[in-house]
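A single protein chain has been removed from this complex, and every other one stays in its place.
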Amino acid sequence: MKNIKITIDNRQIEVPEGTTIYHAAKQLGIDIPVLCYMELKDMNIENKPAGCRICVVEVEGRNNLAPSCSTKCADGMVIKTNTPRVLNARRTVLEFILSDHPKDCLTCAKSGNCELQDMAVKLGVRKIHNEDISEMSTYKIDYSPSIIRDLDKCIMCRRCETMCNDVQTVGALHAINRGFESVVAPAFEMDLEKSTCTYCGQCVAVCPTGALTEVDHTTNVLRALADPSKTVVVQTAPAVRVALGEEFGLAAGTLVTGKMVSALRRLGFDKVFDTDFAADLTIMEEGTELLGRLGKFLEGDKDVKLPILTSCCPGWVNFFEMQFPDMIDIPSTARSPQQMFGAIAKTYVAEKLGVKREDMVVVSIMPCLAKKYEAQRDEFKVEENPDVDFSISTRELAHLIKEANMDLENMPDEDFDNPMGESTGASVIFGTTGGVIEAATRTAYEVHTGKTLEKVDFEQLRGMEGIREAKVDFDGLELNIGIAHGLGNARKMLEDIRAGKSHFHAIEIMACPGGCIGGGGQPLHHGNSDILKKRAEALYREDAGKKIRKSHENPMIKELYENFLGAPLSEKAHHLLHTHYADRKPKVELKEE
Amino acid sequence: MANYKMQLLICGGTGCRASSSNLIIDELKKQLETKNLADDVQVVETGCFGFCEKGPIVKVSPDNTFYTQVKPEDAEEIVDEHIIKGRKIERLLYTDPETKKHISDSKHMEFYKKQVRIALRNCGFLDPENIEEYIGREGYEAMGKCLLERTPEQVIKEIKESGLRGRGGGGFPTGLKWQFAAANKADQKYVVCNADEGDPGAFMDRSILEGDPHSVLEAMAICGYATGATKGLIYIRAEYPLAIKRLVIAIDQAREYGLLGENILDTNFNFDVELRYGAGAFVCGEETALIHSMEGERGEPTVKPPFPAESGYWGKPTNVNNVETFANVPAIINKGAKWFSSIGTDKSKGTKVFALAGKINNVGLIEVPMGTTLREVVFEIGGGIQNGKKFKAVQTGGPSGGCLTEKHLDTPIDFDNLIAVGSMMGSGGMIVMDEDDCMVAVSKFYLDFTVEESCGKCAPCRIGNKRLYEVLDKITKGNGTDEDLELLDNMSRVIKDTALCGLGQTSPNPVLSTLENFRNEYEQHVRDHKCAAGACKDLLDYVIEPENCVGCTACARVCPVGAISGERKQIHEIDPALCIKCGACIEKCKFNAIFIQ
Partner (left out) sequence: MFKPKEDRMAKVKSLADLRKMKENLQSKVHLREKADNPEALVQIKVGMGTSGIASGAKEVFNYLVDELEKRNIEAVVTQTGDMGYSYAEPTIEVTLPGKEPIVYGYVDVKKADEIIEKYVKLGEMVDGIIPANYRTIEENK
C-alpha cells in the first residue's frame, strides 16, 4: 500500500494510505480524545458511527471540522488537533452531551470507570449553561435477569448496537426513535427480557457510561455470608483469575488465583471451590458424548447428529434456542460448568459436608452475565431451590474485595478447598476461545485411542481468529474441529450446518469474542484488545504449569464417578449434569396502549 | 383518434384536487357529453400550473383562457358560454391587482411573465397519466438520442457543459457527479432519484412527479446509460400518494412501450425503475441516509467519503439526483448544453423552481432563470406582500437556509450568491415574512422543525439543536439575557462546525442569519422584554387607554387574577406583574379601552 505524507500539529508523518487522522495522530503521540469510537484491534471489531463529534480536528481547506476517527488522511493533508476553534468545539459538544446526562455520578455503578466522566475531567467542562431549562431525555429503567438498562445515561455512542448486531448478530438492540428522543433499545422499546437478548453482556462490556450495567447480586451474597444458618460455598470460573487483578491496578494477564482464594476465604465463604473442577467434569460428559456420536457415525448410523457443538456457554445456549430452534438437537446436552458445579455441590458435596440442600448457598464468580440468567433457569432448580443461588461477575467480586478493605495484591496465596478445588490444566483453558475443545481433545484422544497423548498442547486450536479450524489425528481417524467465538461467527457455523455444508465433527462455540476472558462480566477493556490477549496467555501459562493437564486424570473427578455418579452419561450423570433445550424464539406481541 | 377542436386542461395536482378539481373534471365531462361535444372537446387532467393561490385552474386551448378558482358548479357555464358560444366568463378570469383588469391569457399575468419553464415544462400541459402525450412532445427522444447517437462520455460531457447543478440543495455539478459514478467499476450500479422532498412548504418535486413523471424516468434512464447503471430507484415519501400513483402508471406505460426494461430501442441497454417508499423523515433527503433507508436500515447519514458514487446502495456505485435535477436533463439533451447554459448566471445555469409561500399575494410554484432577483420574485411574480403590509424578510433554503432582508432584495438568486449572503438555495422553499413576523419566533419555528427531524445520530444535532431551541424559547418568553445571545452564537457555530450531515451543519442558519440581520430584535426581547412584531405572547402587555376608560369596572370584575384595579367611574389600571394575558378583559370592555402593546 502506498504511503502518504501528512502534517499534524506542524509535525510531518508518513502513513499508509487509508489511515485515519486519529490513528496517524496516535503514531505521533497525539492522543485525540474519542468517545463513541472503539476498536478491538485484530478482532475485526470497530465502532465508528462518528456520532459524538468529540474527536473533531481542523483540516486545512475544509469548511467544517473533521471527525478524526473516521476521516482518512489524504496526501498533503494539514491537520490541527488543538486550535482554539477545535478545543471550543469539543468543549461545547461535550457540554451538550453532559446537558443530557444525569449528574448522579456519586451513586452510579460506573463511577470511576466511566469514559464520559474521564472526558469531562479531560476537557474541563465546568458549567452546563441554562441547565434549569435544559430538558433531559428520560426512559424507564429496564431490569432483566442479567442486565440493567438505564438509558437516561445513554450517549448514543452505538457501541452496544455494534456489538449486538455486527459482532453478535443477536439484533436485540438498535437505535430507535428520532432526534432528541433517539435511544438504543429493543424493537418497540420492549423489555430486554422479551427480546432476542442472549445476555452475552458484550453491550455492557463496551458501554462507556452507566447506561448498561450488570444486575448486582453483591448485597445478596453479603446477606448470605452474614447468615449463620447458611453454608456458603463459592466457585470461581477460570477466566476470573486472569482478569481480577486489573481491577486492582495489576497488569493485564497477572494471575491472582491464590490471592483470590484467600480474599474469598476472608470474605467469609465456607468453602472456596473452583469451577475448573466442574470444567473437568464437563469434559468427561461432553467428551464421552462426542465419542458416542462419533462411534455411531463411524458405524454408519445416518441419524447421528454431527458436528456436536459445545454447550458450556449460556449466552450461546440462549442464542441457538432463540435463533436456531430447529437445531436444538445438535449441541451437546452437557450443562455448563457453573451448573454442573451447582448440581454436584448441592448433592454430593452437601451430603459430604452434612449440610441440607436448603442450607447451602452456592455463589459463582463468573466473567459472564449470561450466567446470572442461567442460574435462575427452571431446569436448574430443585423444588424452587436453584443449584446456583447467586452468580456475580469479576467486577462485582472486585467491588466486594475492595469494600471489605482488602488489597488483592498483598493477599497471601492460598489453595482451593476440596473436593471441588482440584483441577487440571485442561479445565483452566476453558476460559479462552479454543480451550474447551482442546481440553476435550486431550481426553477424547486418550479414551478413543487408548494411547497416551505425547504432546498435550494443540497449538492449531489456539488463536484469536473468529472462526478457526484444525485437523486432529486420532491415530488414523482424522477429526475436523471447528472453533467460533463471537455469536456472529457462531451464526455462520450454524448456517453452514443447516445448509449441510459443514464438514466438522465437533465445534466449540463461545458467545463472547475471545471466549470467557472477554466476557461481559470482566473488568472493562475500554477497547484495548491487548488486554484480552494477555488474559489468554495467562490461562495457557497456568495450564502449562499444572501437574495434571488432562481432565480424566483429575483424581477428584475419578473419585466423584467412583463414589457418586458411576460413569459419564450414567443415569445419575444425565439427571445432574445434562439438560434439554427448547424453542425460545421470542413471540412479539404488540399490545395497544 | 378524435380530432379535438378544443381542450380543457384542469389541474390535477394535489393542491387543486384538494379543492375538488376532480369533481370539476367529472362535471365538465358530463356537460360535454350531454351537449354532444365529447368528440370535439377533450378534457385533460394535467399536473400543477403553479398558481396555486388561484386554484383550481381550468385552462382552455387553443384560445389560452386561464380560469381561476373554478368550482364544480362553474362547469356548466364554461361549456355553455365559452365552448358553445365562445364567450369568456369574466368572473372566472384573473384580475390584475394593480390595474383591476381581467387577464385571460396567463402569459400576460405578472405571475407568469418572468417565468421560464424548463423543469416544469410539461406540468399543467400534459396528461401525466398518458405516455402518448409525453411522446408527442418529444418524450423519450432525448433518451433515444443518447442511446443511439452518443457515447456515455458524450452524454456526461453535455451535462457538464450545461452547467446543471443539483437542485436538491447542495448545488453539486450534476455532470461531475455522473462522471464519478461512471468512473467506478462494478458489476451493478444504481441510479437513485431523491424524491424525499421535506422542506416545509416546498412541493416542486411532488408537482413534477405528479405533472410530468416521464421526464424523470427518461432522465434516470439517460443517467443509467451515462453512468453504466441498469437499475433505477425512486425514493419517494409515502405521503405523496398521487405522485406515487402517477409514477406507477408511468413506469408501467414506459415498460409497455419498451422505453424501460431490456434492450431499450433495440440497443443492448437495459434499464428499469422501481419505487422505494420513505416514511417522510427529513433527514432521509440526505443521500447516505436515503440509501440506508432504502436498504431497510435506520435512516441515518454516514460520513462521506465514501461517497455514494463509490459505495452506495448495497455498497455499489450509486448516483443520487433530486427530482428537479432529473427533470432538466431531457430538455438539456434535446436543446443542447449551449442553450441551457445561456440561461442563468455565471456559475448557476438554467432555472430554479421555487415554492412561494408566506405573507405573499401569489402563493405558488414558480420557475425562474437563475439570476432573477429576490425583488422580482417577491414583488413581481409574488405580487408583493398581503394586505399591503411591509416586507420584512424572505427565508430561502428551507429550515437550513437563512432569513434575508430588504438589503438583499436585489441579490440575483443563484447558488453562490445566496450562500454569500448567509442563506442557501436549498430545494427552493421561499417563505416571505412581513412586519408582523418576529424573527426570534421565526428562528424558533425552524429550530423546532430541525429538532423534530434530527435523526439523533450525532450529538451536536441531537442535543445542540434542542438547546438552541430552548434558549430561543427562553428569549421569546422574555427571560433571555445578553449572555444567551453569545451562547446562541457560539452553539450555532459549533453545531455548524461539528454536525455529521447537511441537516445539522445547516440547522443553525436561521439563528445565525437572524442574529446577524435582526440583532436589534433579539436585543429588544432580551433587554426591553418587548416583541415589536407582537408575535411573542409572553412579551405583550395589556394596557388601559385612559382616554377611553369610563370606569365601568367590567374588566376588573372579569379578571380572574385580580390584576385590574380602579374605583368606579375612575380610570382603571392593569398590574402587568399579575396579568396572565388571558384576554378576558378585552373581550368584556365595551369602550375599546384595553389594548395590547
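Should a chain be cited, it is by its letter among A and B, assigned in written order, with residues numbered from 1 in that chain.
In this section, a residue touches a chain if its C-beta (ideal position, glycine included) is under 8 Å from a C-beta of that chain, and two chains touch if they have at least 3 such contacts.
All values derive from a computational prediction rather than experimental measurement.
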Seminar exercise, completed: Full-assembly contacts of the left-out chain, visible side only, are chains B
For this session: Check the options B:Glu90, B:Glu297 or B:Glu523 and report the residue that touches the missing chain.
Result: B:Glu90
Problem set entry | Option touching the unshown chain, where B:Glu73, B:Glu132 or B:Asp575 are the choices | B:Glu132
Exercise. Out of B:Lys35, B:Lys71, B:His102 or B:Lys477, which touches the unshown chain?
Worked result: B:His102
Seminar exercise, completed: By the document's definition of touch, the residue of B:Lys35, B:Lys71, B:Lys114 or B:Lys145 touching the omitted chain is B:Lys145
Problem set entry | Residue touching the undisplayed chain, where the options are B:Asn22, B:Ser61, B:Gln386 or B:Thr411 | B:Ser61
For this session: Can you list, in ascending order, the chain B residues touching the missing chain?
Result: 1, 3-7, 9, 61-64, 83-88, 90, 101-102, 104, 125-126, 129-133, 135-141, 144-145, 147-149, 249, 253, 256-259, 265-266
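Keep this in mind: only the chains that are shown with their structure count from here on.
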Exercise. With chain centres defined as C-alpha means, what is the inter-centre distance between chain A and chain B in Å?
Worked result: 53
Seminar exercise, completed: In their shared complex, chain B is touched by residues of chain A numbered 49-54, 56, 64-65, 67, 70-72, 85, 88-89, 92-93, 96-97, 99-100, 129-130, 133-135, 155-156, 174-175, 177-182
Seminar exercise, completed: In their shared complex, chain A is touched by residues of chain B numbered 281, 298, 300, 302-303, 305, 451-467, 470-471, 473-474, 484, 487, 490-491, 494, 496-500, 505
